[in-house]
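Only a single protein chain was left out; the remaining protein chains are all shown in position.
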Amino acid sequence: MIIVTRNSVTGTEQQQVIELLQRLAGSQRPISAITMQERGVITIDGNVLDAQAQAALSLHSAVERIVSTGTPYQLVSRAFQSEDSIVAVGDLPGSQPVTIGGSAPVVIAGPCAVESREQLMEIARAVKDAGAQVLRGGAFKPRTSPYQFQGLGIEGLQLLAEAREETGLPVITEVMEPEMVDVVAQYADVLQIGSRNMQNFPLLRAAGSHPSRRPVMLKRGLASTIDEWLLAAEYIVAAGNPNVILCERGIRSFDTHTRNLLDLACVPLLHELTHLPVIVDPSHATGRRELVPTMSRAAIAAGAHGLILETHTDPNSALCDGRQSITPAQLRTIMQETRLVAQIMSDAAVLDYVA
Amino acid sequence: MIIVTRNSVTGTEQQQVIELLQRLAGSQRPISAITMQERGVITIDGNVLDAQAQAALSLHSAVERIVSTGTPYQLVSRAFQSEDSIVAVGDLPGSQPVTIGGSAPVVIAGPCAVESREQLMEIARAVKDAGAQVLRGGAFKPRTSPYQFQGLGIEGLQLLAEAREETGLPVITEVMEPEMVDVVAQYADVLQIGSRNMQNFPLLRAAGSHPSRRPVMLKRGLASTIDEWLLAAEYIVAAGNPNVILCERGIRSFDTHTRNLLDLACVPLLHELTHLPVIVDPSHATGRRELVPTMSRAAIAAGAHGLILETHTDPNSALCDGRQSITPAQLRTIMQETRLVAQIMSDAAVLDYVA
Amino acid sequence: MIIVTRNSVTGTEQQQVIELLQRLAGSQRPISAITMQERGVITIDGNVLDAQAQAALSLHSAVERIVSTGTPYQLVSRAFQSEDSIVAVGDLPGSQPVTIGGSAPVVIAGPCAVESREQLMEIARAVKDAGAQVLRGGAFKPRTSPYQFQGLGIEGLQLLAEAREETGLPVITEVMEPEMVDVVAQYADVLQIGSRNMQNFPLLRAAGSHPSRRPVMLKRGLASTIDEWLLAAEYIVAAGNPNVILCERGIRSFDTHTRNLLDLACVPLLHELTHLPVIVDPSHATGRRELVPTMSRAAIAAGAHGLILETHTDPNSALCDGRQSITPAQLRTIMQETRLVAQIMSDAAVLDYVA
Partner (left out) sequence: MIIVTRNSVTGTEQQQVIELLQRLAGSQRPISAITMQERGVITIDGNVLDAQAQAALSLHSAVERIVSTGTPYQLVSRAFQSEDSIVAVGDLPGSQPVTIGGSAPVVIAGPCAVESREQLMEIARAVKDAGAQVLRGGAFKPRTSPYQFQGLGIEGLQLLAEAREETGLPVITEVMEPEMVDVVAQYADVLQIGSRNMQNFPLLRAAGSHPSRRPVMLKRGLASTIDEWLLAAEYIVAAGNPNVILCERGIRSFDTHTRNLLDLACVPLLHELTHLPVIVDPSHATGRRELVPTMSRAAIAAGAHGLILETHTDPNSALCDGRQSITPAQLRTIMQETRLVAQIMSDAAVLDYVA
């Protein structure tokens, strides 16, 4: 249940509403109280208040409206916000800003890991030339084995900042622990939270409550349901940061031909359930370079707001994930196809309307 | 391992090769000996002959070439046949023939089950008008519970034949047991083998050895790997019928928002592994009408040779699967989008080539 | 909904009840009408009659009681029959009968496939000596590839009958198609329906309606839910054969260390939901000989009524599944442990009662 307070209410009035809600709901229920679009937004689990208690709340003079979403996730639900969220990316100096969530798909490209200045600069220039709008690159790498390359750390962040400076591309990189949110947010335009951390709740809260409100790209967990994913996004928004981008990257399956199983049907399904933008990562989903161009096309056709593509100028010598990295030339082709399919999609939107 | 014999060889020579192969391989190994494109094609499990035995075989005067596919499936492999198979559909009188496997996607539409003459004729006309090229409709229905509607049986087949007569649409319908292949092949232009029967080997053999060589649409099993699926197709081809169409219809998953999990990445993957055409069934894959148009578009973008779409003029009163049935108006829209995306795909083929 | 008629009712009265039910439910709903324990038992899908219609039915003089099970499966539900079903095995001449479903676990052992008279006789004697009560052996083998050994067919059935004659062990073997039920029932004491055929509905019906009422061991499908499995069992019972034994054999999963994923928790769950006996196949579930003894012990501890164990005197040269076949010596150990754990279970039953 979401209580939106009038935009004229004072802090004291807001606090009164929260206290009233606490009394009505019992004390141990977590309550989120944040500001969205200049209004106070107070949220609590949907099932705790009976009709009478809701009526009591709605009579309070500071309350503008009460929304019952009917779902466990609330602030991220389409029931709460019917129009699409559009997330502005690139608020750090030197970034050429871009928005994710509108009708023009955004392509994020770059290496799995930042390996060296030379490698990163070469790839950054190449993906910029190919038309990508955001640069990806891992500085802190979550690796299955402790004996695999773990990333360059802070040095990697600094190199990403250099690459932004030169190319103007906003950068996205992964953050793996709450206490690193602050330093990563100094360097990165978008914080990535990876699949393995989708339910790392302290990390979600830290990314949600960071004063920068830096956009967060939240990848789907290896075997997470849609509802669990949206609830993870809810953690970030309920902590105060509405700038969340969902990223489908394949889920675990039983076939060994591909690394994961790309669930493209989740894209239109998410458009029904949430107002958050959704992008697709065909690199991790398939794990095979040769499937990436086709599945990029299909992802855009399914309604994705963008793609994130592992790209390397020399995939075969990449320190990680070379098998799934495309070349800048392939990226260029994907950019062209993406634009063509997105054009169809605009037409399709008209057609859907007719139907 | 596949031994192709010269097209001039006699039955006796062919038999000699088989006997030589049996001696070399040991007697209990199944051997398939069929005719494809006017040549004898003899197949045996790839791993049973050593280099010396293969050399001995290749010296036989009747042997044109020996192909080692390197995969457990053989006749269906791309290694054996590099060009795409194109399956001709509609050899029964009254059918307007269509081919599946070429660059123009084919749309199969119709009700889950044949319920009555009125229902079928109304829908058949509507899907014809909307542009579909093949009519689907279940006469024998595999239902999870014995207390659910099981289909009209032979009467359903007769109604399908009537619908073909009136509309010219070739018809596809499911066959569930070997002894029914003959009767279904009298009425249907394409035999459907459903997910639950993907590894019903006697049925695969019966559909493969039927003298009509009627095309078989083989749906992927509920949790079958790509290799198991291709080996099921191999059963049909090795029994003498090369006219197999694969149909992805979603696999089992853990999320309850959709009925199954559509694995679109299997489409480009199959194009790598096999020469058989691949179509997609977004109706069963998603189980939700509102996701069908988007996933149809995505399927074509992923390279599918066609779609099979449950369509009903009154979905809410359908005897089965109404929840996932689209209306003829939605079908018409999907047809338009399909053509647009297929057009992009031709351009894309050029782009892919450039890359 | 199940309508049990009085044991004195005539065929005419029984027919009247069916016709009344058909009128009340509408004509296209399948109705099962069989005899169980000398009473007529008429079943229809639970959700089709309203309260008024049910009341009308219950007033009919031939009706003894009406049971609403609240589940889609009905005759197999614990709600319909609270006491455990005990299935008598071994009605063919020469068999030493055994019952499955009581407190003493039954062990079924033998080779994956019948390969030759010598192989079968040697193994049959060995498993008899080790204490097994039923002999397994495949005559018709469902193999993933058409180029794998497919079994000896009828000859295999004859060898199984010979082995029974010599050892007194009842035999179980797989039947793969409806038209073979009759011939397999001539030779086998128990018909096995394999995982790949769990939803081969014509086969289920054929096994259910065979006049021999030969017991059927129904293996769980590769990715079937518990409800789908029970509905498959319902097909057999609703066709007239109450002698069904369920067999858990592992389901598909993502880890490649084992062939399948053994779901032992389904054993106590099934005991809650159904009165049918449940046995476990650790050979196919794990695919690894060295895990079979431990998982046999665990299966009995979980409440399984028996085990089916692939056993071979020379596993490494078996024509199929040698990797998962145990030796007769291992079988002997498993028999001992099984008895010890079953003894604990009797004590445990007391303990459970106390709790």
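Per-chain numbering from 1; labels A, B and C assigned in written order.
By our rule, a residue touches a chain if its C-beta (ideal position, glycine included) is under 8 Å from a C-beta of that chain, and two chains touch if they have at least 3 such contacts.
Predicted model only: the values in this text are computed from it and were never measured.
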From A:19, A:129 or A:179, residue that would touch the chain that is not displayed: A:179
Chain not shown: contacting residue from A:15, A:150 or A:327: A:150
Residue among A:28, A:52, A:82 or A:316 touching the omitted chain: A:28
Sole contact to the chain not displayed, among C:196, C:297 or C:312: C:297
Contact residue for the chain not shown (choose from A:199, A:212, A:313 or A:336): A:199
Where the unshown chain meets subunit A, residue by residue: 28-32, 43-46, 72-74, 142-150, 176-180, 196-197, 199-203, 221-224, 228, 231, 234-235, 238-239, 251-252, 319
On subunit B, residues whose C-beta touches the chain left out of the figure: 252-254, 256
In subunit C, positions touching the absent partner: 223, 225-227, 251, 253-258, 261-265, 267-269, 272, 282, 285-286, 290-291, 293-295, 297-303, 329-330, 332-333, 336-337, 340-341, 344, 347-348, 351-352, 354-355
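Definition applied: only the chains that are shown with their structure count from here on.
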CA centroid of subunit A to CA centroid of subunit C, Å: 49
Computed distance of Cα centres, subunit B from subunit A, in Å: 39
Distance between chain centroids, defined by C-alpha means - subunit B, subunit C (Å): 33
Sites on subunit C at which at least two other chains make contact: 252
